[in-house]
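Following: one structure in C-alpha cells, then a few remarks.
In this view, the complex is presented without one of its protein chains, the others remaining in place.
Chain IDs A, B and C follow the sequence of writing; residue 1 opens each chain.
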Amino acid sequence: MSQFKRELTIEWGDCDDAGIVFYPNFFYWFDSTFQGLLRSKGLSQREIRSRFNAVTPLVDVGANFRSPVTYDDVITIDATVSEWAERRLRVAYTVKCGERLVATGFELRAWAQVVGEGRLKGAAIPDEFKAFFSQEDVAQ
Amino acid sequence: MSQFKRELTIEWGDCDDAGIVFYPNFFYWFDSTFQGLLRSKGLSQREIRSRFNAVTPLVDVGANFRSPVTYDDVITIDATVSEWAERRLRVAYTVKCGERLVATGFELRAWAQVVGEGRLKGAAIPDEFKAFFSQEDVAQ
Amino acid sequence: MSQFKRELTIEWGDCDDAGIVFYPNFFYWFDSTFQGLLRSKGLSQREIRSRFNAVTPLVDVGANFRSPVTYDDVITIDATVSEWAERRLRVAYTVKCGERLVATGFELRAWAQVVGEGRLKGAAIPDEFKAFFSQEDVAQ
Partner (left out) sequence: MSQFKRELTIEWGDCDDAGIVFYPNFFYWFDSTFQGLLRSKGLSQREIRSRFNAVTPLVDVGANFRSPVTYDDVITIDATVSEWAERRLRVAYTVKCGERLVATGFELRAWAQVVGEGRLKGAAIPDEFKAFFSQEDVAQ
C-alpha cells in the first residue's frame, strides 16, 4: 500500500571516501520524500502552515541499512504513513535498488500548533489533515 | 546549444534560515548536472577512470546569483561544455525557475592522468573524450 | 562515563526554513564525533583499515529529538561506546545546549573485514581494537 514513490540517482557528492552513500544522506532523502508525499496529496509544509497553522517536527527517526549503494546507482524510495496516533504520525520508508533492499527507515512526526512567536504546542491531528491521505493523489 | 538539462524541486533541507536556497547547494547541483551530462553522453566518472585512466578535478568554480528560489520551486539546470582548452574544459551552467533567471555558474575542470597511488598528472584531453560531446545523446 | 566530547556552533547552513537544525545534520555530527572519538584513542578510519584491514559500516542508526537548536547556539556532543557485541559496537550520543537536552542518538556499527575488491565480510571485533577504548586518551 505504498502512498508515494520517487526515484533518484546516487550522485558523486552523496558518496564518501569508501565509495558508498554517506548515511546521513538517507535522512535527507526521507525528508524529501515526505515532502513529495505531501505534494502528491495536494499539500506541502507551507500549505500545512497556512491551512492548519501547524508544523510537523521530528520526534524520533531511525534507519536500518541492508546493502550499500554507490555513485550512479538508481534507487527508489517508497513512503507510507504507517501509523496515525492522536498527536503523532509515523512515516515508513523503504529504499531499493532494483529488487535489492537497501534500507528501511522511519520518521515519527508530531503535530504542533504554532502559538505565536514561533512557539509550538502539541495538538491532536485534525481529521481534515488525515483525509488528504485517504484520497486519490491529486498530483505527482 | 544546451547539451544537458535537468529539472529538480527545491527541497526543505536545501533552504536556510532565511527561507531561500543555501548557496553551496548550487554547486552540489552543478556537479550533479555535470554527472548527468556525462551520463547523457554514455559516460560517467567511473567510465572516464576505466576508459581513459583519468579524472577531472576542479580548478576554478564560480556562481552569480540573480534571484532567489525557495522550498517547492521547480528549477531547471542547463549544462554545456562551453570551452575546450588543451588540458581544461569549462562547463557553463544556467539555472532558471520558469523563465526567470536564478543563477549562472561555471566549473573549470582539469584533465589528469592517474599515475599510480592516487597521484595525478595534468595531460592533454584526448580527442576520443571530446568526441563524446559532439555526438547525439545516447541516454537521458 | 563519557569517552569523548566535542563542542560546535550551529551554522547558518545547518538550519532549515523553520530556523532550526535540519535533522539529517545530527547524523553528520554523530559520524564526525565518532571520528573524533577514534582520534582521541589514537585511531581513525584509515588506521582501522591499515592496522586491522577492517571497516565499521553502519547497521542501524536512530535519534530522538527533545528540543530544537538554532543558528549560533553552541552544542556539545558526547560519544560513548555503550555496548560491545561479538561483531557489533554501539555508540551512544547525547547532544546538549548548555544543560538543556537537545537529542540522543546511536549508531550500531558492524566490524567487517575487507576480503578483496572492496567486498566485506562480518567478523569478530578483535580484542586489540577494544583495548583502545579502555586506555586513557592519547590525544584530543
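Here, contacts are C-beta pairs under 8 Å (C-beta built on N, C-alpha and C of every residue); 3 or more make two chains touch, one makes a residue touch a chain.
As the structure is a computational prediction, the values presented were derived from the model and not from experiment.
**Student:** Among the chains in view, which touch the chain not shown?
**Tutor:** Across the whole assembly, the hidden chain touches A, B, C.
**Student:** So which of A:Y71, A:W111 or A:F129 would be touching the chain we can't see?
**Tutor:** A:Y71
**Student:** Among A:D17, A:E99 or A:E128, choose the residue that contacts the chain missing from this document, as touch is defined above.
**Tutor:** Only one listed residue reaches the unshown chain, and that is A:D17.
**Student:** Which residue numbers on chain C touch the omitted chain?
**Tutor:** Residues 9, 11-13, 28, 31-32, 35-36, 39, 44-46, 71-72 of chain C touch the chain that is not shown.
**Student:** Touching the absent chain: which residues on chain B qualify?
**Tutor:** 17-19, 22-25, 27-28, 31, 45, 55, 57-65, 68, 118
**Student:** Kindly note down the residues of chain A that lie in touch with the hidden chain.
**Tutor:** 12-13, 15-17, 19, 22, 24, 70-71
In this section, only the chains that are shown with their structure count from here on.
**Student:** Copies chain B, chain C: same or different interface, half of numbers shared as the threshold?
**Tutor:** Shared-number fraction above one half, so same.
**Student:** I'd like to verify one number: the distance from the centre of chain B to the centre of chain C, where each centre is the average of its C-alpha atoms, in whole angstrom.
**Tutor:** Chain centres of chain B and chain C, defined by C-alpha means, are spaced 33 Å apart.
**Student:** Counting only residues that touch at least two other chains, what does the list for chain B look like?
**Tutor:** 12-13, 71
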